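Every protein chain but one is kept in place in this view of the complex.
Here the chain labels run A, B and C in written order, and each chain numbers its own residues starting at 1.
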Amino acid sequence: MTQSGKLRMGMVGGGPGAFIGAVHRLCLAMDGDFDLVAGAFSSDPEKSRLAGEELGLDPARVYPSWQTMVEKESGLPEDQRIQAVSIVTPNHVHHGPTLAFLEHGFHVICDKPLTTSSKLAEAMADAVQNSGRIFALTHNYTGYPMIREARELVRSGQLGAIRKVYAEYLQGWLADKLEDSGQKQAEWRTDPERSGPGGSLGDIGTHAFNLLEHVTGATMDRVLATRTMFVPGRPVDDDAMALFEMSDGSNGSLICSQVCIGRENGLRLRVFGTEGGLEWDQEHPNDLRVHWKNRPTELRRTANPYLSAPALSLGRIPPGHPEGYLEAFANLYRAFARAIRNQEDLEDAFPTVIDGARGVRFIEAVIRSSDQGSWVEL
Amino acid sequence: MTQSGKLRMGMVGGGPGAFIGAVHRLCLAMDGDFDLVAGAFSSDPEKSRLAGEELGLDPARVYPSWQTMVEKESGLPEDQRIQAVSIVTPNHVHHGPTLAFLEHGFHVICDKPLTTSSKLAEAMADAVQNSGRIFALTHNYTGYPMIREARELVRSGQLGAIRKVYAEYLQGWLADKLEDSGQKQAEWRTDPERSGPGGSLGDIGTHAFNLLEHVTGATMDRVLATRTMFVPGRPVDDDAMALFEMSDGSNGSLICSQVCIGRENGLRLRVFGTEGGLEWDQEHPNDLRVHWKNRPTELRRTANPYLSAPALSLGRIPPGHPEGYLEAFANLYRAFARAIRNQEDLEDAFPTVIDGARGVRFIEAVIRSSDQGSWVEL
Amino acid sequence: MTQSGKLRMGMVGGGPGAFIGAVHRLCLAMDGDFDLVAGAFSSDPEKSRLAGEELGLDPARVYPSWQTMVEKESGLPEDQRIQAVSIVTPNHVHHGPTLAFLEHGFHVICDKPLTTSSKLAEAMADAVQNSGRIFALTHNYTGYPMIREARELVRSGQLGAIRKVYAEYLQGWLADKLEDSGQKQAEWRTDPERSGPGGSLGDIGTHAFNLLEHVTGATMDRVLATRTMFVPGRPVDDDAMALFEMSDGSNGSLICSQVCIGRENGLRLRVFGTEGGLEWDQEHPNDLRVHWKNRPTELRRTANPYLSAPALSLGRIPPGHPEGYLEAFANLYRAFARAIRNQEDLEDAFPTVIDGARGVRFIEAVIRSSDQGSWVEL
Partner (left out) sequence: MTQSGKLRMGMVGGGPGAFIGAVHRLCLAMDGDFDLVAGAFSSDPEKSRLAGEELGLDPARVYPSWQTMVEKESGLPEDQRIQAVSIVTPNHVHHGPTLAFLEHGFHVICDKPLTTSSKLAEAMADAVQNSGRIFALTHNYTGYPMIREARELVRSGQLGAIRKVYAEYLQGWLADKLEDSGQKQAEWRTDPERSGPGGSLGDIGTHAFNLLEHVTGATMDRVLATRTMFVPGRPVDDDAMALFEMSDGSNGSLICSQVCIGRENGLRLRVFGTEGGLEWDQEHPNDLRVHWKNRPTELRRTANPYLSAPALSLGRIPPGHPEGYLEAFANLYRAFARAIRNQEDLEDAFPTVIDGARGVRFIEAVIRSSDQGSWVEL
């Protein structure tokens, strides 16, 4: 810990032009749990150096590559070297640094999707298990208080036996061939070398998948799916749809798309059981509609005393003051810090490497089902 | 026409315990186009007699069966006998009276779904063509002004080439085994002898199907689907899901369910093209969200002067005074009257027997795809 | 009654260019309670004749003036002459025909506001009382099922002692000087000779006023108000605002405006008591938000079994099928018919001449308070 009691954090990725790196930095700092003290911010050493400078880091701890970083940090005295690393690179650079940092005894928090193939995912899962270190995957939407409330409603049995699960994540930002314009985000996310075999599937489909497994506590057994490359010349899907069956006997649909003009981050989840149902929309995340048999629909809202204790624990401010994307994201960092410190915490406080491996299997199953036109097991 | 210039209408079905018969009566009367003057309101002669009495009809024109009705009405002088008949019976009694009334020269307006098999549907389509009479099918949701606006937006090309179509119709009223309680609606709708092979598929799935073909002007080519009987002992589906491909190269999903507790008549349509998109929800039918590339989303509302002429033609009152289900339904009756009177009218002013036959094919294709677990052509 | 058991209705006003006359005709016909058989549709005999012809009425019963109408109808045999009259003229022609028709034994249903001065309003109230006839005033928004639910929630004491009442009715259609364009509605509604001293106050302010007294069951004691003529050259208010105190110790605000561009018929009511609150918006009239202390907000919706019996009695179709403006309006006609037939019915089933007289006093009090800049008793 730093003098102030903060955990010392390093970062891999998140240099110029990145979007998610800046988000991670805002979130790790929000609750005062971490100090960012080291980083390899780009595969280009000069870019990494500049990013570190801009962040005011000690130049000695801004590295030209994650390989150098893991080596040099390991060599620092225990009370100086980083305790954890945040990996915010494109998908194909999750596996390498995760294994290296775990092996050297560092805790790891990594952006999603976990990696680009089931084989690599299994290797990462093994590495986590063998290391005894904490590994968290930033499926950040699980950090919303009302998603936690939804999870409690389902898992407590209040909604009865679950029958239907509808998940969707609709965006419009890739409706045109943005990757040809030099936009860095679009570029790597539509390049299978870097994103893996799933385009929209990896970028947003796995979020919807993770959210529905997180809330229901059931696992997806098999899918009947189709995927499309709508924009000519794009080598990965920009749209996918899947019907699915769950381990608890429920079924449902998952749709994701990046060509729905006007949709921003339209992640929605609806769950219906034998006693009630719920509906949630990420763009208005503090509202949770809860349906009951023969009673009026309820509108539950973040931070109200009538919520379950786990949902309340994720709020920072009184009801009616909207908590947003960054606060939800930061809840994962807060939980990661507590896990490192061996503090008690919520069940399923953050997505794990197992969740991540399931997400990769989801991508692969959808692709296979789409190719075959038939049901495929996860 | 009656003295007052109204068209003389008869009704088949719609006796005690029926829901949709009363709706049809409200709607045929709303704009003063029709007088209900005759009817065979039940297969039980006494119930038919009582219904006629309650409606204040001339007892001589309240018949014990539709067979009697078609025979007797045909025998009346031309200026007295009915000019059109409204068929509002359970699905298995659409085919018989339609053929008989058409054959005797009456115009027919019939509730949906058209009938219980493609074979019967084809026979009905032939009968309409041979009769030269008007046949309208009450897929009533096409009567909403904002659905007409949506149709104009798509067909005018303003949204560009259509890529995605998401349709859904979620209800909760059959989440329990209501049919065992004596509720008449639930009873026949879950009885394949009367409803046909589709349960939720016929009752609400065909509405969603019709709406999406109506708005896009494209036809559904094939489906990859699954259906479920969630409530134990129910012999027909109470839930279905389909991925589909359309004739214009777009694809999408259609979900329908009658076990989603808390959903009332959640019919929603979303369409996205290369230039924009739209979203509509039947429960708030006067709002249409229209998305554009690089411009704020618009909220278009019924009866405003900025709407297309066809959308404006379907409103009755100034903007801000909500038009509801009955007004939309009555728009089909108004269009039916105009067609009988040979007045010019909107293109696709009401769903036809061809649309109805397509709906039956949709039901059959979903069932077959669900059974096979593979794509099935419509 | 007519042969069909319907009540015979006449109409005063509602000729070419009128908006509300057509609404009344749709609504009196909706439930089959009334047949329109006579009318004096315009102060211009030729226009009246044409309107009658268009409506398919017997020319002998289309009159050149309401004075002729009342005289001739009174002379018809009892089983032929009208039983009730619907007065849908501009405000300055409510008092005259009301008194005449009542005096000749006809029931009267009249558009709002009641009349143009408290003195005339008192005379009308006396006339109703002396006549023993039914008089209904079409403050149509009281006909919405969820307004009835709101009323039951307040009057049953479930919300506790009422503290706050916020009412508003915002429109934008008179933001420009529409009355100079020949638009007939704008013309008479901004002409104090015909509308009376209140412009927006009479047209929409009285609706908001009536609604809040209807729902709370309390009466407005005094107002602190201001009114504005925003559009240059307009001789009546197109905007008004009032703070007020109620007889039950609550207070609140009422704002009405016709210059709020983009607002259509933004009639909203919010009521808060010591135990809960409610919020309603006319543009989405089937949704009622109900707040409770320490419990989630409820979303109550038209036609659901959990509603109070009076609210349920005002619905026509199952939940989720939106009921609109016309159905709410027709609920007043249905209640008027039941009252004529001496059937039991809801308490406060329709606004009365007393309610109307209170509305006129409200207009006058707001004007006086606005002129004086101080509190004025109603």
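Quick notes on this structure:
Keep in mind that, in the parts below, contacts are C-beta pairs under 8 Å (C-beta built on N, C-alpha and C of every residue); 3 or more make two chains touch, one makes a residue touch a chain.
Keep in mind the model is a prediction, meaning the values are calculated, not measured.
Within the complete assembly, A:R301 is the residue of A:R61, A:H94, A:R148 or A:R301 that touches the hidden chain.
Considering the whole complex, the residue from C:A84, C:M241 or C:A311 that touches the absent chain is C:M241. Screening C:L120, C:V259 or C:A339 for touch with the missing chain picks out C:V259. Residues touching the missing chain, restricted to chain C, are 163-164, 166, 172, 175-176, 224-226, 228, 230, 239, 241, 243, 251-253, 255, 257, 259-263, 270, 272-277, 289, 291-293, 297, 373-375 (touch as defined at the top). Chain B residues in contact with the hidden partner, per the touch definition given at the top, are 289-290, 294-301, 304-306. Contact residues of chain A toward the unshown chain are 3-6, 19, 22-23, 26, 29-32, 56, 171, 173, 263-266, 282-286, 301, 304, 316-327.
The working rule: only the chains that are shown with their structure count from here on.
Ranking all chains by how far their C-alpha centres lie from the centre of chain B, first place goes to A.
Chain C has its Cα centroid 34 Å from the Cα centroid of chain B. Centre-to-centre separation between chain A and chain C, using Cα means, comes to 55 Å. Centres computed as Cα averages put chain A at a distance of 43 Å from chain B. Shared interface positions of chain B, defined as residues touching 2 or more other chains, are 263.
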